[in-house]
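Yeah, one chain of the complex is gone here, protein chain that is, but the others are all in their spots.
Moving on, here comes subunit A:
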Amino acid sequence: MARQPEGPPPPPTVQKLRIRYAKRGRLRFASHRDLARALERALRRAQVPMAFSAGFSPHPKISYIGAAPTGTASEAEYLEIGVSRRCDPDAVRVALDESLPPGIDVLDCVEAQAGTGSLAERIDSSRWRVELVDTPVDDVRAAVEAFLAADAVMVTKRTKDGTRDVDARAAVVSAEVAGGAGCAILQLVVRQLTPTVRPDDVLAALAAVADLHPPLPPRAVREAQGRLDGSGNVADPLDPDREVRAHCQGERTPA
């Protein structure tokens, strides 16, 4: 028989909280593992009453949804935590934000509402903003036009099992180019397929179709994640929880 730790099992999850956070500035170089460690420690520092898994190595109940690649910034990273005592989501947001190093910033925290489905189901696309420093806007625009006109643009990705060819074009829903201060700005809406197509894959595709080579590594920021709606926009994945909550409160306290 498998050995069990002595003592009572850990207290159950009584509430789930869904959290949106940003990684900004220098901390864009943090990997997903780095962020996970920082978040776990911050939850302890913030004294959030985490629920734990059972067993000899109890782990706090945290699920991470997606993760922006190392080197890219994000305004829209998501995670879900289970707590063993009911908490005010706003208080958790403030306490957790204060406990994280500057550059990892908690933007939103809502209570997961029953019957709204999982957070992961509400995310299938990302909106990216990519800054190409010292790169002429017209060059980028021409490259993007060539890219969008192609049926498929294969790029080679490095994966942990070697390399893999992936069609970058298939994942891109839209790509727009604008001029910024000393740089070109590329706005992308990208479907989250497997394997994932990331901004650097799109850049590799632009190099392949139009020989576009920015002089410096581009800076990418994930601006939003969520479900793609009919008009090509990315919906806020926390909205369903907010809507249910507003509805319930509306019933309880009629205006």
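Keep in mind that, in the parts below, a contact is a pair of C-beta atoms (placed from the backbone, for glycine too) under 8 Å apart; a residue touches a chain by one contact, two chains touch by 3 or more; residues count from 1.
Quick note on the criterion: contacts and distances are computed from a predicted model.
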item: Identity of the absent chain, which is to be given by its UniProt protein name, from "TIGR03960 family B12-binding radical SAM protein", "ATP synthase subunit b", "Na(+)/H(+) antiporter subunit C" or "Rod shape-determining protein RodA"; value: "TIGR03960 family B12-binding radical SAM protein"
item: Hidden partner chain, touching residue among A:17, A:38 or A:168; value: A:38
item: Footprint left on subunit A by the chain that the document does not show; value: 3, 10-11, 25-27, 29-31, 33-35, 37-38, 40-45, 47, 49-52, 56-58, 60, 70-71, 84, 99-103, 216-217
